[in-house]
Each structure stands twice: as structure tokens, then as C-alpha cells.
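With one protein chain held back, the other chains of the complex are shown just where they sit.
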Amino acid sequence: MATSAPARAPRALKMPIRLDRRYLPVVGTFVVLALMLVVGGSRYDNFVSPAVISNLFINNAHLIVLAVGMTFVILTGGIDLSAGSVLALSTVVTAALLQAGWPPAVVIPLAVGAGTVIGLAHGVMVHYFQVQPFVATLAGMFFARGLCFVIAPESIAIDNASFVSLASWVQIFGGWRMSSGVLIALILVGLGFLVLHFTRFGRTVYAVGGGEQSALLMGLPVARTKVLAYVVSGTCAGLGGLLFAMYSRSGYSLTGVAMELDAIAAVVIGGTLLTGGTGFVLGSVLGVLVLGLIQTIITFEGTLSSWWTKIVIGVLLLIFVALQRVLTLRRT
Amino acid sequence: MRNLLRHHLFWPVAALVVLLVANTVASPSFLAITVRDGHLFGAPIDILRMTAPLLLVALGMTLVIATRGIDLSVGAVVAVSGAVALSYIASSSDPESPVTVLTAIALALALCLLLGVWNGFLVSVLGIQPIIATLILMTAGRGVAMLITGGMITTVNSEPFKVLGSGFWLGLPVAAVLAFGVFAVVAFVVRRTALGMLLEATGINPAASRLSGVRSKTLTWTVYAAAGLFAGLAGLLISADTMAADANNAGLFIELDAILAVVIGGTALSGGKFNLSGTLVGALVIATLERTVTVVGISPLVTPLFMALVVIAVTLLQSPRMRERLTAATRRPVATTPAEPQPAARPDSTEVKA
Partner (left out) sequence: MTQQTTPPVVEMTGISVEFPPVKALDGVDLHLRPGEIHALMGENGAGKSTLIKALTGIHSPTEGTILVDGVERRFTGPADARAHGVSTVYQEVNLCENLTVAENIMLGAEPRRLGGLHWRAMRRQAATHLERMGLSIDPASSLGSHSLAVQQLVAICRATVGDCKVLILDEPTSSLDTDEVAHLFTVMRALRDDGVAILFVSHFLDQVYDISDRMTVLRNGRLVGEFVTADLPTHELVQHMIGRSMDVLEAAEHVGERADRPAGRTPLLQVVGLGRKGSVRPFDLELYEGEVVGLAGLLGSGRTELARLLTGADRADVGQTRVAGKPARLRTPRAAMDLGIAYTSEDRKGEGVVDGLTVRENIVLGLQARRGWMRPLPRKQVDELVASYIEQLGIRPANPEALLRNLSGGNQQKVLLARWLATAPRLLVLDEPTRGIDVGAKAEIQKLVADLAADGMSVVFISAELEEVLRISHRIAVLRDRRKVAEIDGGEATMDQVVDLIAGGGAA
């Protein structure tokens, strides 16, 4: 019991054995990611290259943002099925307003804010009306998707010069590239980490996931925290939409169909338990990278058809879920 | 009045009635049914036919939800079912032969049953949370369907198979007869045997059920297998309607529609008590809603918006908080529950759980 505090010095040596069980799934994800890189690197030329790695981030910046928001909700023991639709709504709002000649400085907060509002609605439904998260966000998913079609059934290209310039990528050094989307995503990841680990709100998110009634009796602000978690997720989806609009330079009502499932898959592969209370935002980022790397490998392989992506993701999910199951079984 | 308002079917039926009225107002001939060639035609009949696949999927979903589970993979199973049946028919030498068609159907159903068994295995034996266990197949299933069809949209011509989708029997669409028939049989079996009670017991308290000798694992497993089978049948109906196996789009979101049907019907996603009649009404509401959107002349693309509004309305009306308000508004000084409910037990349970 009382071993780890005094044993600072020899800790590094004992690390592999003494590794806290909480970190095991994340370490697992990391190992998978490393393995994929090694295998990919040995099979294909130029696989582990700055270009590929940069693209991995650039192509998945929006998904990273979604996964961060999803992590908050899942940690509270909820789920947000609306993420993909809200992302689409945000792209459509962005594109439509820019097309109408609004300046980006107004459009950007509006697009993100649309997600915030929907997230707030979810939170209120879930907490105050005790609608199951699954159902509430399912309704939100339909709502956002329907709203997309109302605004614009067709794809709208974005040609606003200042927005496009915002969206472009820059070369950092060598083959390494970076887009503003990636920068925003990484900043958000950092913020997510800080909020979850260094604020009362963040710890309450974990507490709610660990046992809502307990958190309530501990006097923690359960209501506010639950609602806020959905607000965070909605906002992240809105932001994700903005990044996707930058990335694709268009707004289309059919973007992001089933993208919430990718986000959920990334969160699960990143070691967060769907029952809530255990998991890390950084794990979710690793999860997104694993998913992205699967795509990359299948592209590199060339002969493999695209549907293998889905099958491989399914298999990976299975492996990680089984791993988590084994870990939780041992604990009890 | 109060009892009527409290009845679990009140809000779903009210939603259905409102939709039907709206339709009739928009198009006065909406409810008219005509007879042509001994077959019934008309919007209500169309709705019945459109309800068929959803009803089957929702039937399985209700049983799964009763055990505290959920099955996200049914949409993918629908796609697999269509892919298997049509690929088999397309590759056979004689697509018109009833034997071919029957073999295709048997093959598809067997595979879907197997997929259901797989889900059940993950949930009941390995003890993986249902939502994540079925997410695996939801993701991988469409990949498998595409694997079967080779990524193409397989189309076939086969009269015997087409009957499933657009044929008539005794004047009614075969699909509807089949789906409602299966539904009726299952509902009868569930309520006339002890299956319903044992499922509810499993859903409410799995540990207690196990100690009471209920074979909860087997029940849970069976229910997922059944959900797979029913989804397979739904997949056949859907693919027979279009005579095409579209691995990407067949049964897309049908799992969500089915879950909505169950929820609208008043079965809580938290498991336990379930009612199949509610699910039936829920499925009808969703199918009617889809129809309404076209009748009223809105782009079908906007359907999701209306779906969302109906879902929000129904779930909010069914939420405990709303119910409290409603009953408080209609309360009369009548003691309905017999004898001394325990004071301490009651108020706690509602507020804090969830």
C-alpha cells in the first residue's frame, strides 16, 4: 500500500513492473502505434517520413478535436453520437456564411458556437430531463444533420481569401509541415489535458464517471459538470467542423457521416472505458493516430481495398476491448 | 384522464395520431385505400410496407435492450444479409429458380444468425459492454459486406426473390405480412411464456437473476442471436425491395431508427421492463414520419430534422421530470396504490440513479 511515495529514486528502475494499471491501455495503444510505424517503415519506402507523419496529423486534425471532446463526455459515463453531424453543421455554417460575404472573424465564432449550443441542449436533456445520453445525442445527431440540409443541401466551396489563407499549411523545416488546423488541434489537446488533470471541473468529470451518486454526495457540482462535458464535446465538434472546412475548403451536409463512431473508436482504442471514469485525453490522440495510420498503411499497400480499413478497425477495437476486459477482471 | 395520460402508450399513440391527422390535412386522400388487381394500395399500406424492416430490427432491439444491452450492429447485419443473398443469386446459374432463392435466403439468415451469436458471445461470455461489443461488428460488418459484394452494388433479377420486397399476399404486401407476422409470433411467445419475465429480471438485476437460477447468459446470448436473425430478415426485405445489395447504404442508420422506435415506444434504454406494443407504435411513428415529410412536400433530406423534433418531444414528455409536472397538474386526491408504500424507499430512487 504505502510504497510508492517514499520510493522516488528507484522508481525509474522498477517502472515496467510497477506501472500503474491505469496507464496500461494507453501504453498498449502506444505500443501498437510504434509497431505499426516499424512494420510500415520496414515494408514501404518513405513510410516513416516527415511527409507521411505530417500528413497523418493534417488529415486527422479534426478527428483529434472530436476525440478530445468525446473523451470528456465518455469520462462522465455518457456518449455523444452527434459529433459527426455537428461537425458537418459547422462546415455548412462556415461555408454558407462565407459565401454570403460575412467576414471570417464573425463566421468562425458562429460556427463553433453552433456546436456549443447543441452541446448545451444535450447537457440539459441528459441532466435535467434524465434522457439517456445515447438518445439525447441521437436526437441531436438527427437535428444537426437535418439543419445542414435546410441550410444547404449542396456542397459549397469556400473561396474567401482570408479564410483560405488561414487554412493553408506551412513548411516548418525539412519535410515537416504544419497547418493551422494541426496547431489548433494540438493546443486543444494540451488544454484538454490541463483541464482534466488540473481543474476541479476536470476531476469532477472523472468523479461523475466513477459514480454519479457518490460525486453528488461528495458535494461536487455534478449538474454543472455533466452539462459542461456535453458543452465541451459540442464545442469541440463545432471546432472540428471549422478545421474540416479549412482542410476541405468546402462545407457539405454529408460530411462526417459516422465520424462520431471513428471518434468513439479512437477514444476506446486510446484506453478510455466506455463506462466512464477511466481514461486520458492523450490516449484518445494516440487512438486517432492509430486509426489514421491504418488508412495510411492501406493506401501504401495499394492492392488492398478500402473496406479493409473498416475490418481492421473492427479487429483493433476487439483487441483493445478484450485487453481492457482482462485488466478490469484482474482488478476485481 | 390521469390514467390515460400515464398509460405508457399514450404519447407514442398521440404522436402517431398527430402525424396521421397532419397527413390527412395536407392530402385529404391520405387515408384512402384502393383495391387494384386484388391488392390493396394507398398510403397506409405503403406505411405498413415501409415499417416492415424497421419493425423486425426494432423487435430484436427491444429484446436486447430489455437485457440492459444494445445492438449497434444491426445496420451492418442488414447490409451483410442483402450482400450474401444477392451475391449468391447473382452467381448462381438460375436466378429465377425458387431453390436458388430459398438457398440464398437460408444462407443469408444463417450468416446473420451467426453474427448475432458472435455479438452474444462477446456480451454474455466475455462480458464486454454491449455498446462497444456491437460497435465492433458495426464497424467491421460493412467492411465484410463490401468484401462479399467486392465493393460493387450487386443487382439481380429474380422474380421469386422480388416477391419478398414488392409481392402481395391476400391483398397485403408480403413484406408487411412477414414482418408483422414474425412480430406477432414473437410477442405472443414472449408474453405467454415466462420469457418476458425472465428477460426483465435479467435486465433489472443480472446478479440476482443468476442466483435465482435464471440462465441469464443463455438468455442474453439468445437475444443477440435473435436480433441478428431479425436484422438478417430485414436485410432480405430491404434488398428485395430494391433488388440491389448496396453494402454502403443498405440499412444505414436503421439501428438508430430501431433504437428510436424502442425509446418512443416507452422502453427505457436502461433495460428491464419492456413493451413490444410500444415498439410497434414507435416503428409506425417513424415510418409515418418519413412518409409525412414527402406528403407535406418537404425534401426528404430534411427528414432527420423532423425525426429529431419528434424524438425530443416524446422523450422529454416521457422523462421523469416532465411526468412529475404532468401528474402534479392532473393529480386528484385519490389514493391509487393500495396500502402503505414505504416512505423511505420511494423518493430516493428517482432522483439520484440515472
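Letters A and B mark the chains as written, and numbering starts fresh at 1 in each.
The rule is simple: contacts are C-beta pairs under 8 Å (C-beta built on N, C-alpha and C of every residue); 3 or more make two chains touch, one makes a residue touch a chain.
Computed from a predicted structure; not experimentally measured.
Which of the visible chains would the unseen chain be in contact with across the whole complex?
Across all of the complex, the chain we cannot see touches A, B.
Of the residues listed, B:L19, B:L109, B:V156 or B:V214, which one is in contact with the missing chain?
Spelled out, the listed residue whose C-beta touches the missing chain is B:V214.
Out of A:V117, A:L216, A:I298 or A:L327, which is the one that touches the chain we can't see?
Answering carefully, the residue with contact to the hidden chain is A:L216.
Could you tell me which of A:G40, A:G113, A:P153 or A:G277 touches the chain that is not displayed?
Final answer for the missing-chain contact: A:G277.
In the complete complex, the non-displayed chain touches which residues of subunit A?
Residues of subunit A in touch with the missing chain: 1-5, 22, 194, 197-200, 203-204, 206-207, 209-211, 213-221, 277-278, 331.
In the whole complex, what residues of subunit B lie against the chain that is missing from view?
That gives, for subunit B, the contact residues 192-195, 197-198, 200-201, 204-205, 207-215, 219, 272-273, 335, 337-347, 349.
In the analysis below, only the chains that are shown with their structure count from here on.
In whole angstrom, what separates the CA-based centres of subunit A and subunit B?
30
In the complex, go through subunit A and note every residue touching subunit B.
Spelled out, the residues of subunit A in touch with subunit B are 79, 81, 125, 128-132, 134-136, 138-143, 145-147, 149-150, 153, 212-213, 216, 253, 261, 264-265, 268, 274-275, 305-311, 313-315, 317-318, 321-322, 325, 329.
Would you tell me which residues of subunit B are touching subunit A in their complex?
Those residues of subunit B that touch subunit A are 70, 122, 126-129, 131-133, 135-144, 146-147, 151, 247, 256, 259-260, 263, 268-270, 299, 301-309, 311-312, 315-316, 319-322, 352-354.
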